[in-house]
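Removed: one protein chain of the complex. Kept in place: all other protein chains.
For reference, chains read A, B and C in written order, and residue numbers begin at 1 within each chain.
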Amino acid sequence: MEYSEKVLDHFANPRNVGEISDADGVGTVGNPTCGDMTTVYIRVKDGRITDIKFKTFGCAAAIATASMTTELALGKTLDEALAIGRNDVADALDGLPPVKMHCSNLAADALHAAIEECMAK
Amino acid sequence: MEYSEKVLDHFANPRNVGEISDADGVGTVGNPTCGDMTTVYIRVKDGRITDIKFKTFGCAAAIATASMTTELALGKTLDEALAIGRNDVADALDGLPPVKMHCSNLAADALHAAIEECMAK
Amino acid sequence: MKRIYLDHAATTAVDREVVQTMMPYFTETYGNASSLHSFGRDARNALDASRQTVADALGAHANEIIFTSGGTESDNLALKGVGKGHIITSSIEHPAILRTCKYLEDHGCDVTYVPVDSYGMVDPGDVESAITDDTTLISVMHANNEVGTIQPIGKIGSIAKDHGILFHTDAVQSFGKTEIDVQRMNIDLLSVSSHKVYGPKGVGALYIRKGVEIEPLLHGGGHEMGMRASTENIPGIVGFAKAASLAIERSEQDTRHLTGLRDMLIAGVMDSIDDVTLNGHPTERLPNNANLRFAFVEGESLLLHLDMKGIAVSTGSACSSASLDPSHVLLALGLAPEDIHGSIRFTLGRENTESEISYVLEVLPEIVGKLRAISPLAER
Partner (left out) sequence: MKRIYLDHAATTAVDREVVQTMMPYFTETYGNASSLHSFGRDARNALDASRQTVADALGAHANEIIFTSGGTESDNLALKGVGKGHIITSSIEHPAILRTCKYLEDHGCDVTYVPVDSYGMVDPGDVESAITDDTTLISVMHANNEVGTIQPIGKIGSIAKDHGILFHTDAVQSFGKTEIDVQRMNIDLLSVSSHKVYGPKGVGALYIRKGVEIEPLLHGGGHEMGMRASTENIPGIVGFAKAASLAIERSEQDTRHLTGLRDMLIAGVMDSIDDVTLNGHPTERLPNNANLRFAFVEGESLLLHLDMKGIAVSTGSACSSASLDPSHVLLALGLAPEDIHGSIRFTLGRENTESEISYVLEVLPEIVGKLRAISPLAER
């Protein structure tokens, strides 16, 4: 199992870490029992994600995919962001080890949950 | 399996090798199928072994025990020579590896057979 | 970057003296120990001497030692070789025992897995209660590879003896670190592995008490008294024996050194980081094991951050690190899965120094802080 340079970079220097106190949408996926949990916060203006933050408890892949997901989503319209799929995140990181592919789901799913919460408001 | 110095010496430089053409007694024990065969020839004068020779087809232990047996028997009375037992030969050689103990029987048995042939004459 | 190896329970570097001892056996004394010529006899002599050395280290006789390819083979040989009917083991054994038990269950054996307390300790009373008329074998490890808890195997040994049942112990982690005496401890079978004691990988041994009948695992030429076929790995065996004798020779000194570093590490971490707990037994533990639980963070992340600073540690055992399942050992101790995910094993070695531990204590608080800062669990 070997992580790509990009995974290691996003793991070591995660982008957009934190919370947004009055976020327009918050999505949490996973749970600590399974060893992986990610929360994504978004602020939306004119149908676009203008700010995004995350917090992750989990392995390097979980942290890196969350970081990369926020980078991919920032500035996108909600529809564009909803279209960010699991493989997009893994691809943007130059791939993930096979046993870690489920991690890429976590971050994209948390993003989608945040968007849905925002849309449901 | 390690041979003693004495075994190796008697193997490399066997004493009393050969045949006695008009021997007073000849004894052969073993057979080539089993990988071991020894013939002992004796000349007897006044109830004493005055000459002894052997030939052996067999392993180092078979050759060394035959050689040692002839040394032990030379000059002995027939009764004394008959008393040369299997362990005497092995002891005189500073022991034999356990898997080779049966070889010490071969030479003593051939000697005894030669003595018996001589006595039966 | 300086690299600090704190994963000695996974494997050790080979001691340089051991390597030197092995060298001639690759290119000079390279004979097959079964050959009758001088090359073979030289190899045989080296083999015999090595067997005596390993026997001495265990309080055994030379003809009770069978060399194997490692701890796993020793464990498999012991259990498959004598296990029939009902077997008793513990729930925190190494996979080499547990998966072999699973295999034996699939092939008609019954296995009882005795639980452990929250320190990872087996209660000998539980072992005794588990005994049935069909019990043929008790197998309880000497020291656990993840949390380092040392089991009361002397007591278990006498229970086994009293009931006329064979007793096996996996001493792969304890060998060279705590005293072993197969007589005093009433051990019938005992597994050791060379690469955990600064010997080469791919070598181990099984002690088999004289008189214990065992079915071989590897059939073939009559090597190892007919109990383990295959051309003997002379350089490996010679290296293992050298490593074993060094371990015995240095045991007091090593224990003092390791215990010192371990306690420095544990105290230092506890002092500088909140919400840290020691897994395993506070006192009955291997001198070189510190298994620590860092609340709110996940172990692999911690491991990788340490790795980026040149520090090698492990989550759970090396052989299961590739899997994502929580450690069966920590589960058996009663830890919640989220606590298991935050556990890190530091296992120290002979060459580690105080300044290395100081360096770890210097970088660890920042790493834990960083991970807690991004953890959604930290503020709860």
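One rule holds in what follows: contacts are C-beta pairs under 8 Å (C-beta built on N, C-alpha and C of every residue); 3 or more make two chains touch, one makes a residue touch a chain.
Owing to the predicted nature of the structure, the values given are computational and were not obtained by experimental measurement.
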Selected residue (touches chain absent from view) among C:62, C:212, C:295 or C:312: C:312
Hidden-chain contact residue, picked from the options C:5, C:175, C:207 or C:294: C:5
On chain B, residues whose C-beta touches the chain left out of the figure: 1, 3, 8, 11-12, 14, 17, 28, 32-39, 54-60, 62-63, 99
Contact set of chain C toward the excluded chain (per top definition): 3, 5, 7, 10-14, 16, 19, 23, 26-28, 30-32, 34-40, 69-73, 75-76, 94-97, 99-100, 102-103, 193, 195, 200-203, 217-223, 229-236, 300, 303-304, 306-307, 310-315, 317-323
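Note that only the chains that are shown with their structure count from here on.
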Rounded Å distance, chain A centre to chain B centre (Cα mean): 92
Interchain centroid distance [CA atoms averaged], chain A/chain C, Å: 40
Intercentroid distance (Cα basis), chain C paired with chain B, Å: 57
Per-residue multi-chain contacts in chain C, two or more chains: none
Contacts with two or more other chains, residues of chain A listed in rising order: none
